[in-house]
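Can you keep this structure in mind? I'll have questions shortly.
In this view, the complex is presented without one of its protein chains, the others remaining in place.
On to chain A.
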Amino acid sequence: MRADDFLYPTDAGLYCPPGDFFIDPVRPVPRALITHGHGDHARAGHGAVMATRETLDIMAIRYGEDFTAARQVADGPVRVGGVAVSFHPAGHILGSAQIRLACQGGPVITVSGDYCRTPNPVCAPWEPVPCDIFVTEATFGLPVFKHPDPAAETRKLLASMAEFPGRPHLVGAYALGKAQRVIALLRQAGYDAPIHLHGSAQRLSDYHLAEGIPLGDLRPATTPKQIEGQVVIAPPSAFASPWVQRFRDPVISFASGWMAVRARARQRGVELPLIISDHVDWPQLTQTLSELRPQEVWVTHGAEEALVRWCELNQLRARPLRLVGYEDEEE
């Protein structure tokens, strides 16, 4: 079977005809395989969803138990139609997976979803999944993105808290994944005071705790009187809402890979940019391609132009899929 008949982009997302399913579809479909729980990849309203147990749990938390008519935990290799399917850790957020597809006489395809190779205390590490066709994101697909050690970025936050002990530090972090990772990084750095959460990150953080991820003492950031700790984690959108006004003279921080670029940090009015990303940076991306050495690289979304150029320079066949509908949760 030709690769193009095995998996191809449609308006709804990547479609696999021999298995009759979509991967991370952006609109409701009868059968969906979902890489991870971020809203743009995991949507409600499908007929049937196959994903890791954690991703299914996260979808139920976000959308309610009826987010899909039927669900199946991806556990070990399974057959879907004529396709052998298996899920492998992607190192992006809790439950995130790469999906390997194989069928008789066709190529092996790995759809990596969003992935990251930097050790992350809130999820299982990325694993190489050898393949003929590697489907990759390119969110940070420019050679300027070389994410620094997240522990060093965490020390920046702690240093600022020591410098301004009287000022609350509001850290913007996406509610799923980044928020918990920042908390875990603070705990690893020895910070054990209560950490306050904006309401939108509460239930997902509780779920991480229930999964045995040590996030320590978490409290709601409701009224100023109740806030004892110096760190408050909130989705970046909260900074534009009157919610911020309850804090006196806060230091506005933001944890995202985009913070590597000053203009981006300035544009958001950030006083303490923290370069912490859940996506592969350029060295990891190019290292992954060099190691897997697939026959072909398909680029789903992001800065595909630069990545395709790099593949050209390195004698790798590459093509952009230009999938639409995938936002970037680090924005």
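Just so we're on the same page, contacts are C-beta pairs under 8 Å (C-beta built on N, C-alpha and C of every residue); 3 or more make two chains touch, one makes a residue touch a chain; residues count from 1.
Rule of thumb we're sticking to: contacts and distances are computed from a predicted model.
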{"item": "Per UniProt, the name of the complex member that is left out, chosen from \"ABC transporter substrate-binding protein\", \"Aspartyl/glutamyl-tRNA(Asn/Gln) amidotransferase subunit B\", \"RNA polymerase sigma factor\" or \"DNA ligase (ATP)\"", "value": "\"DNA ligase (ATP)\""}
{"item": "Residue touching the undisplayed chain, where the options are A:D206, A:E271 or A:E296", "value": "A:E271"}
{"item": "Listed residues A:I227, A:A255, A:A306 or A:L323, member touching the removed chain", "value": "A:A306"}
{"item": "Which of A:P121, A:P148 or A:P320 contacts the chain that the document leaves out", "value": "A:P148"}
{"item": "Listed residues A:R203, A:R262 or A:R319, member touching the removed chain", "value": "A:R262"}
{"item": "Hidden partner chain, residues of chain A it touches", "value": "142-146, 148, 156, 159-160, 163-164, 239-245, 247-250, 252, 260-263, 265-273, 303, 305-306, 309-310, 313"}
